[in-house]
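Sharing a structure here in structure tokens format.
With one protein chain held back, the other chains of the complex are shown just where they sit.
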Amino acid sequence: MKQLVKYFLKRVLLYFLIFVISLSAFFFFINLVPGDPVTRYVQQLEQRYGISTPLTEEIVRKYKEAFGLDKDLFTRYILYIRRLVFEFDFGPSFVAFPKPAYSLIVDALPWSIGLLGTAVLTSWILGIFIGTVIGWKRESKVSNFVLICGLVASQIPSYLLALILVMVFSFGLGLFPMGGAYSAALKPGFSFSFISSLIYHAFLPSMSLILIYVFGVMISQRALVINLLGEDFLKLAEAKGLDKKRLIKRYILRNTLLPQATGLAMSLGFIVNGFFLIEWIFNYPGIGRLFMMAIREMDYNVLMGITVTTMFCVLTANLIIEFLYPLIDPRIRRG
Amino acid sequence: MKEPLIEIRDLRVYFRTIYGDARSTDGVSLKIFENEVFGIAGESGCGKSTLVEGVLRLMKPPGYIKSGEVIYKGKNLFELTEEEFNKIRWKEIAYIPQGSMNSLNPVLKVEEQMIDAILSHTDTSKEEAKQIALEALDSVGLPEDVINMYPHELSGGMRQRVCIAMSTCLKPKIIFGDEPVTALDVVMQKLNLQTIMHLKEKIGLTVVMVAHDMAWHAEVCDRMAIMYAGKVVETGPVEEIFLNPLHPYTEGLLNAVPSLKRKFAKSIPGIAPSPLNWPPGCRFHPRCYRKMNICENEEPELKLIDSERYVACHLYNGGNWK
Amino acid sequence: MKALKNSPKFLTGLIIITCLIVLALMEPYINDYRLKGHSPTEIGLYDIFLEPSWEHPLGTDSYGRDVLALLLNGLKYSLFIGFTAGGLATIIAVFLASLAGYKGGKIEAFITVLSNSILIIPSWPILAIIVLFVKKIDLFTLSVILAFFSWAGPSRQIKPQISSLKARPYVDLARVNNFSDLEIMFKEILPNFLPYILVGFSVAVTGSIMAETALRIVGLGPGDIPSLGQVINWAIYSGAMAIGQYLVILIPITFLILIFVSLNLINVGMDEILNPKLKQITGM
Partner (left out) sequence: MSEKLLDLREVTKIFYKSGIFEKRSVKAVDKVSFDVLSEPEVVALVGESGCGKTTICRLILGLETLTSGEIIYRGESITKWLKENPKEYRKEVQIIFQDPYETFNPFYRADRLLEVSIKKFNLVKNQNEIKKMIFESLEAVGLRPKEILGRYPHQLSGGERQRFMLARIYLIKPRLLVADEPVSMLDASLRAMFLDHLKEFKRLGISSLYITHDLNTANYIADRIIIIYAGKLIERGFTEDVINNPLHPYTKDLISSIPVPDPKNRWKEKIEIGKVKLSERINQSGCYYYNRCRYRMSKCETNFPPEFDVDGRKVSCFLYE
């Protein structure tokens, strides 16, 4: 028990450290780039719309004050962290001023988490399943064919697949909607038509992730299974005459679960990277699309907020996965 | 003549490699009788472990059984379906793996690993199965709490004993041990080997033990076979083999290792051949000090010399070996 | 090395990537000949939206540019950025991995945490913001920024190898043979380490090109460097999807996928040779 508590504490501490360090590094880097966001934002506005008033400088000054940009870097850092920790506040949004950035993010976040979570879990489970099968029957031609497909498919970036899918199925064949999370004619609620519309809209975006990640997991699962098949304890399990179901479930799957969970944790960040573009391509109202919109408007606080939020979410997801390790592997649990 | 409990006929276990088939076990025939301790000796790469894996159908690709029969109770084990064979496995023919770190599943408790074998083969309830497991652990001298432990919490010697307990808990007819006591310290090796022998007496087991070190055979076996280059070169009662080795290889092997009593050792010249390319004729001829012309071309057959001794060597062709 | 010849995966990968590199290297000559000295990105050189023909095998785009010329040009830039950024990332990775392997202890633990953090954290949005906020961004700056974010992958591949190579008995034997540290590094460790560096390099190249393409597709980064991502961006914004001009998008995507797949095949092939255990088991 002491072992377990120690393990949990260490993990939490480690993730907290990672979060704080990357957040700080990120903050200082962005703020050390010459020029401040407000000036640049105004410059951009001037360029885009050709407006130039004598009042510009005054406006910039006022904005800077409102955003706290007139203070020195360190104070700004302290203020930012304080606001973040105590008020969960990222500051106001430029574009939707005075709406706070955080409310935009909070609106978008559930969509992303919902879509991403479903897609990742589906592909993870499916990948483990297929990988186990082709690893177990590695001699068969079908397995080899699937493996070769996987070697190719797993290397396609998800956002490129998203482009292909939207092009073929939405624009070309017109089978799926070109964007959005649900049909505009429907009111959100627990109705059948709404939910089916949700699934219908989420199908292509999630597919562009699943179709790729399944193969990634499959390939690693196959390698794990093949490595396990050479283990002595598996030989003993076979000699025991166990039925196949028990053998695969308790002797193969159980033992691949830990490395697969680690793999999931390690690839989460990478998946999220691609997911930003997927949402943008499918115009899905999640955090990725918000991010792209903010990029176009150079909406500084929203960008900061999104980055910090995704960082936090991914790290939390990782922490949760690592909390599951002791359940999977007794060696962590009992020393 | 006595009926063998299990008979291996011309078993060949090969491995596919990019250079062609590696003929690890290449035509082995053996008879093992009830209630005996049968030893299989030979150096690394002679095919003794693949022989056992072949008999128990534990081969993994690229290894495969090229040909041969294993007759047990009048049935050829290789002709049974996977399910039929699974019923015999463990219940009648059990296996003790090498005493390595990995012989138990690291993520399951000892209890679960012992019980799942019992449940797969009998109609007992979980409680009864646990009772059987506890008795088995007791019979190998392990305390009860071991059942709630994970393999990594046990020492190497204890893990080995768990394996022994596991393989004997269904009271099988015959146990194949593949180097059952290596990788432990000598004291533990002795203890565990004696445990196996104790159980043999208690349950009435037949034990087939593979070991590279001839001294272990000398301690416990009744009869033994010496393998070289995928083939059996000599079989017979242990005492006779040690006193009067017939095959030059057996003789060399016995002289190669010094012991505490005998400060004398002599190597066999040359090097062990590769299973990809066994030498023609008698496979031992390039290293044999009694090589004759015939040995280079003609492969000697395993022939009955005495009432119980077989040897595959051209020296004993006429039966006038004495 | 001989074993590499027997690996169909490695060979296929090598052939594809070589073809792509040759194509990219020949781009100036091909385009110079085909466009008669005009730049591939020059606007209004031809009529817009020409159907594929002998003269314009892939047609022209909404700005009247030859699509084939754009593609080859884009391929050149994408590969260039990928190889520069990948190279830099590999250097960082090798340096940090060696440092970790050599010093061990806390330093090793710290470097491991650092590289894992970069892998765990979704780094692309950070990258995007940096690219957005850095004012003047040229080819080299972009490569450096990309490299900074893509060294963690190769580092994860390389580090365990360094630790294991360092502990090999032949290194001990070299020391007993009175080799100096430098001699051990260059004569004993490096030759066996090179294949792993190559694996790390291709991981880094893939990572850099993936990140760069994603940036360019959404319109970030230096507009005057028309890499494949930029070509896709132009196609999307000119409405190529809506009017059914699929090739303009599909072909750059195919090029990119070919790069990624071929680099991965090289890696898988090398992996099977470097870890004979896996090969032995698969028997392939």
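Read from first to last, the chains carry the letters A, B and C; within each, the first residue is number 1.
Criterion: contacts are C-beta pairs under 8 Å (C-beta built on N, C-alpha and C of every residue); 3 or more make two chains touch, one makes a residue touch a chain.
Just so it is clear, the model here is predicted, and its values are computed rather than measured.
Participant: Give me the visible chains that the unshown chain touches, in label order.
Facilitator: A, B, C
Participant: For the chain that's not shown, point to the residue among B:Met59, B:Met149 or B:Leu191 touching it.
Facilitator: B:Leu191
Participant: Touching the left-out chain: which of B:Asp10, B:Glu82, B:Asp138 or B:Glu301?
Facilitator: B:Asp138
Participant: Among B:Phe33, B:Phe78, B:Phe242 or B:Trp278, which residue is in contact with the omitted chain in the full complex?
Facilitator: Considering all chains, including the one not shown, the answer is B:Phe242.
Participant: When the complex is taken as a whole, what residues of chain C touch the one chain not shown?
Facilitator: Residue positions of chain C that touch the missing chain: 105-106, 109-110, 113, 168-170, 172-179, 188, 191-192.
Participant: Where does chain A touch the missing chain, residue by residue?
Facilitator: Counting over the whole complex, chain A touches the hidden chain at residues 10, 13-14.
Participant: To test your reading of the contact rule: which positions on chain B touch the chain that is missing from view?
Facilitator: Residues 43-44, 138-143, 155, 157-158, 185-191, 194-195, 198, 212-216, 218-221, 238-239, 242-243, 252-261, 263, 265-268, 271-272 of chain B touch the chain absent from view.
Definition applied: only the chains that are shown with their structure count from here on.
Participant: Report, in whole Å, the distance between the mean C-alpha point of chain B and the mean C-alpha point of chain C.
Facilitator: Roughly 53 Å, centre to centre.
Participant: Please output the residue numbers of chain B that touch at least 2 other chains, ranges allowed.
Facilitator: Those would be 60-61.
Participant: Which parts of chain C, given as residue numbers and ranges, touch two or more other chains?
Facilitator: Chain C, residues with two or more chain partners: 281, 283.
Participant: If we count contacts the way the header does, which residues on chain B are in touch with chain A in the complex?
Facilitator: 53, 56, 58, 60-61, 85-91, 94-95, 97-98, 100, 102-109, 112, 116-117, 120-121, 150, 152-153, 163, 166
Participant: Please output the residues of chain C touching chain A within their complex, sorted ascending.
Facilitator: Result: residues 9, 113, 116-117, 119-126, 128-130, 132-135, 206, 210-211, 213-214, 217-218, 220, 232, 236, 241-242, 244, 246, 249-250, 253, 256-257, 260-261, 263-265, 268, 277-278, 281-284 of chain C touch chain A.
Participant: List the residues on chain A that touch chain B in their complex, please.
Facilitator: Touch residues, chain A against chain B: 138-139, 229-233, 235-243, 246, 250-251, 254-255, 328-331, 334-335.
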